[in-house]
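With one protein chain removed, the remaining protein chains of the complex are shown where they sit.
For reference, chains read A and B in written order, and residue numbers begin at 1 within each chain.
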Amino acid sequence: MNWDSSLLLLIMATSLLPGLVIFFLPEERVALRTTLNMAGAVVKLVLVGVVIWGVLHGYQYETRWPLLPGGLDLVLHADAESVLFVTLSAVLWLVTTIYAIAYLEGSPHRSRFFGFFSLCVTATVGVALAGNLITFLLFYELLTLSTYPLIVHRGTEEARQAGRIYLRYTIAGGALLLVGTVWLYDVAGCVEFDHRGVLAGLDDSDHAALTAIFVLLIAGLGVKAALVPLHGWLPRAMVAAAPVSALLHAVAVVKAGAFGIVRVVDDVYGVEFAASLGVTGPLAVLAATTIIYGSLRALFQDNLKRRLAYSTVSQVSYIVLGIAIVGPIATIGGLVHLVHQGIMKITLFFCAGNFAETLGVHNISGMHGIGRRMPWTMAAFTIGALGMIGVPPLAGFISKWYLGLGALDAGQDWVIIILAGSSLLNAGYFLPILYAAWFKAPPEIWPAERSWGRRETALALLVPPVVTALLTLAAGLLAAAPFSPLQWARFITAQEYTP
Amino acid sequence: MLAGLADTPWSVLVILWPLVGALACFLWPRHANPLGLLAALGSVACVATLAWQVVEQGAQRHAVGGWGAPLGIDLYADGLSLLMLVMTAMVGLGISIYSSGYFDRKTAAVFWPLWLFLWTALNALLLSADIFNLYVTLELLGLAAVALVALAGGANALTAAMRYLLVSLLGSLCYLLGVALLYHSFGSVDIAILAQRVEPLPSVWAATGLMSAGLLLKTALFPLHFWLPPAHASAPAPVSAMLSALVVMASFYILLRLWLEIFPLSGAALGQLLGLLGAAAVLWGGIQALRQTRLKLLIAYSTVAQLGYLFLAFPLGTSFAWKGALYLLLSHALAKAAMFMAAGNILRFGGHDRIADLDRVVQRLPLTLTAFSLAGISLMGLPPSGGFIGKWLLLDAALYSGQWWWALILITGGLLTAAYVFKVVGYAFTPAEVSHEARTVPARMEWTALLLALAAVLLGLFALWPLTLLDIGSPLAGGYAG
Partner (left out) sequence: MNSGLLYALTGVGLFTLGLNALIMHAHLLRKILAINVMGSGVFLVLVALGGRVPGASPDPVPHAMVITGIVVAVSATALALALMLRVRAATGKPRLPEERQE
């Protein structure tokens, strides 16, 4: 077996196969299930490491499978962008698995949950490694199908309603993406991802069609990326358990949408061609609107997870904004924020889950003095929150810095105002939480306290947020080091803009 | 030995084997189950060998008994008929295994001869090379199907069967009148000869209209679909599966053959009309499916909608539009059979099929629910599945020819399908309001449903072979534009 063509398949198998086995496990086989989960996550990480090494040394990893006669294939391909996303997914999956095992201890239907959990990660990895638009579409839809059972997992009326709304948005988005892809195939004759963008060579008569296709594709992807006004499903999906929210918001669904937009603008259209079509301007405006709107809505939420959800809506659009501002520095900012937002947001959701599980606290108004009761968790939360606001030297600062520089460099000065305004709003909805948690007096008794003796909460619930918080620190402090997300983003952008 | 295998007229054996099986089951009813399964396996083997023969040697034409046309019967196996035969064999095997666990002894003794006889008629239909033989086999198919619908007894099933019979006979007679006209005009009933001789005469127009009307009635295209939901819903689950998957497919196959070979001069107007009716079927069937409270009726209306998709290929008319429609047909056969089997399992388990009371089926019948979901994925046209490939090809054809409104119908149909599929799946996640006594469902019933649904999904990953098979000797050989 050719190593180069099967390595990517193996990476997918490390979550698919355990997932399929887990479906058939009886509820009581906790140890076996945990082993399968952890083994899959660790092996995946190892294999991803191999791929990173290989890509840096010029190896070509590609798996092809003929789909339709006429040359349309399913392609898995490891280029710099896919490696960025797949590494993020693999690392965060490992951390989330540890967290989820502890969080769901004793709750019903864990085999079903972890089965779909694994399928979800498989789909995400597929989205990351997709080498053309049709492969992307396949895994994008698989992601919808595998996340739906996670949202309705609890079976309550609220969960099912959230699931229905989720489906309405995502299936419709998938349909738009499908039409866009077929039309693109029709007009351009191929849908492969290419660094320079495959479409630049077409003549003028197709430009109207290409613009329409762009709108369709962005609309289809924008549902998952939670671009306004297609974001409605995201706050509702908060009814799911914290590990699900963490995974959905930090890694899988929203990032898949944002990643798709990156792919479409950079690798299908090519950023200069897209600019010449005149579509990047409106996209930037849309992203900016989402940034401000999300932050504004976040200000008025009392439920912690809902506030974080609206914060996600806002933050993911930074990525889109970075891509839409035509210029290498802005692109770096957008790409690196893909990673940074993931790490920071997952920290925040892990902490929110800890507060709910340990003390029964779901609302911000109930978080007074929680820092005294759960100092480690709250410390991690603080780092995540400060990173979101953009305080140096944390990861979020790096992304915003590059976005700002990039905007100035591309002559889009208005973006600075958006960035500044959004940072102010972020501070507006995060700082009060921090203040209340550290400096206000705690209540007499917490709503639903569970005790772990002298520790503030279960070890497996504590370690993941601390780890991701440290990663946030590292990504910011060590941004100049060779393997930081920033350097990787620079590497990708260099390839995109080289003539 | 291979040379011996290559020379045997496998097309004859493909018809004979299930027929002998039917007779055997009729003569020895106490051993009906094992005999029936043996017949099913044998039929699959015969079809597989025929497939090998066609792939190696090209399209096969065989004159039964050595007497050629016009008085004798010719059997013709090209890529198109072969693909349908293979699909019939797969679904047929699944239905056979499922039925061996479904029916009690007494009913099984009656079921097996009828089912194998239906299979014989279907194989013969797919291999027929002249339009009169198509009439005969179509009638036989209809009679067997009607008898199977009536198998369950009970007022609902019997009246549905009666209505189905009358409709079936009406359709066949219209078709036969068309045959008469064509024979009178061109002196032959052989399809290949007619294809050469046909000209745009008034009699050909009349024949086109009559034969199409008859076949549309049998394929249940809107608005001639009224007989289908009651018949498919009140029949026992394996019978519903074969009706939705195989029997409606037969009349569509004939229509396709005639359209491609004898009626290409029919012009754009009739094609647009068929497309319009297909669109109406997609929308109306989808909306009606959403409104149902019982699972089997929902699935039956889903069949009405899915059949509508097939007719969207008529106004588009390009080679890959036809291939898309055919691929949808194949996937639908597998997926719909799986769905009806899943419904049968649920019915067996809980004693009812009210959607609102699907009492946490997901926990107790996980295989069945997975089968239903996978089948639903194919029907919705989500990747990876056979339904997605078919949908892609049709979308491509629609956008390529600039007739974008058909693309809109395809998308809307997909959304409606998603709505009713997830309605069922979503209910299955609820806590029960009333708990039922559960009866056990035999493992083979759950597994055949799951395997057929899995096949529908896998059809999406292995599309290359079936699509290139269609090019062997058939009128669909052609390229892929775009």
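Definition applied: contacts are C-beta pairs under 8 Å (C-beta built on N, C-alpha and C of every residue); 3 or more make two chains touch, one makes a residue touch a chain.
This structure is a prediction, so every number in the text was calculated from the model and none was measured.
For the chain that is not shown, the touched chains among those present are B, taking the whole complex. Considering the whole complex, the residue from B:154, B:200 or B:351 that touches the absent chain is B:154.
The residue touching the chain not shown here, chosen from B:163, B:352 or B:423, is B:163.
Only one of B:81, B:292 or B:474 touches the chain withheld from this view, namely B:292. Check B:139, B:353 or B:396 against the missing chain and you find that the one touching it is B:139. Touch with the hidden chain on the side of subunit B covers residues 70-71, 132, 135-136, 139-140, 143, 146-147, 150, 153-155, 158-159, 161-163, 165-166, 169-170, 173, 176-177, 179-181, 183-184, 189, 226, 229, 288, 292, 297.
To be clear about the criterion, only the chains that are shown with their structure count from here on.
With centres set at the average Cα position, the gap from subunit A to subunit B is 43 Å.
By the touch rule above, subunit B contacts subunit A in their complex via residues 362-363, 366, 377, 380, 382-384, 389, 391-393, 395-396, 399-400, 407, 411, 414-415, 418, 422, 426, 429-431, 461, 463-464, 467-468, 479-480, 482. Note for the complex: subunit A touches subunit B at residues 23, 65-70, 74, 109, 112, 134, 137-138, 141-142, 145, 148-149, 152, 155, 160, 163-164, 167, 171-172, 174-175, 178-179, 182-183, 185-186, 189.
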